[in-house]
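Note that one protein chain of the assembly has been removed; the remaining protein chains are unaltered in position.
Let's turn to chain A:
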Amino acid sequence: MSIVLFSPPSSSSHLPSLSPYSSKPTHTLKPSLSLKPKKTLFSLSSIKPTSDNVATFVESEKKLEADESAAESNGSVPAAVEAVVETKFEDPRWVNGTWDLNQFQKDGKTNWDAVIDAEVRRRKWFEDNPESSSNDNPIVFDTSIIPWWAWMKRFHLPEAELLNGRAAMIGFFMAYLVDSLTGVGLVDQMGNFFCKTLLFVTVVGVLLIRKNEDIETLKKLLEETTFYDKQWLATWQDEGPKSD
C-alpha cells in the first residue's frame, strides 16, 4: 500500500502549470487550483511593462502557451508524459542565489531601488508559485545588504511626510479652536497641562491609528499579549478549600 511519489501518473500535466502541485491528479483538487495558472499568467503579463528585464518572463510564457495549446489539441489525457513543464524563478540579475549588484549599476552607483524592486518581484513570484528548495542552488540573499538610507528614503520618508502632515493639520486646527473658545494663545496653551495631554494623545493617535481598522487591531493586540498568561493561570482560578 505504498504510494509512489512523483513518478508520472497517467493523467498528468495535460494542463501544464506554473504551480507544479496542481498537476497532481487528486480528486481533492478544487477547481480554483487549476484556474490558478491562468491567473498567474495574466499577472505576469501585467508585471511585464514595469520590469526592465522581461526576456525570460516572455520566453517562459511563450513556452507555456505553446505547450498549453499543444495539449489542448491533444484532447484527452495523454499517456505517460515524462516532462512536467515547470517554470522556476529566473532573472539574469539573479546569480547564484543572490542579486548580482554589479548589474544594478546606474551612473556608477548601485541603484538600490531597483534591487528592492527585483526582490519584491521575486518574493511575489515565490508566494504565488512555491518552488522546491534546492541544495544545488541555495538562495542566500539577505535584505540587510541594502543600506539603511535606501530603506529610509523609499519607505520611511513618504510615510513620515504623511503623518507629519496629518499632525500639523490637526495641530493648527485645534490650536485655533482652543484659542477661539478660551482666548488662550498658542504660547500659553503650551504651558497648560491639559493642553499638553491633548498634544500627547494627538501624536500617539496619529502614529498608531493610520486606518480605521487599526483601532480594532490595537485592541486585539492588547488582548493577545495577556491571553497566554490567562490560559496558564486558569488552573489557579478555582483553588480554594474543597472537600474531596
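Just so it is clear, a contact is a pair of C-beta atoms (placed from the backbone, for glycine too) under 8 Å apart; a residue touches a chain by one contact, two chains touch by 3 or more; residues count from 1.
Please note the rule applied: contacts and distances are computed from a predicted model.
**Q** What is the protein name, per UniProt, of the chain that does not appear here: "Mitochondrial import receptor subunit TOM40-1-like isoform X1", "holo-[acyl-carrier-protein] synthase", "Geranylgeranyl diphosphate reductase, chloroplastic" or "Homeobox protein LUMINIDEPENDENS"?
**A** Of "Mitochondrial import receptor subunit TOM40-1-like isoform X1", "holo-[acyl-carrier-protein] synthase", "Geranylgeranyl diphosphate reductase, chloroplastic" or "Homeobox protein LUMINIDEPENDENS", the absent chain's UniProt record names it "Geranylgeranyl diphosphate reductase, chloroplastic".
**Q** Have a look at A:Asn135, A:Ser180 or A:Asn212 and name the one touching the chain we're not showing.
**A** A:Asn135
**Q** Just name the one of A:Ile116, A:Leu163 or A:Val184 that touches the chain not displayed here.
**A** A:Ile116
**Q** List the chain A residues touching the unshown chain?
**A** Within chain A, the residues touching the omitted chain are 2-6, 20-21, 24, 28, 43, 47, 116-117, 119-124, 126-127, 130-136, 138-144, 146, 148, 151, 154-155, 223-224, 226-240, 242-244.
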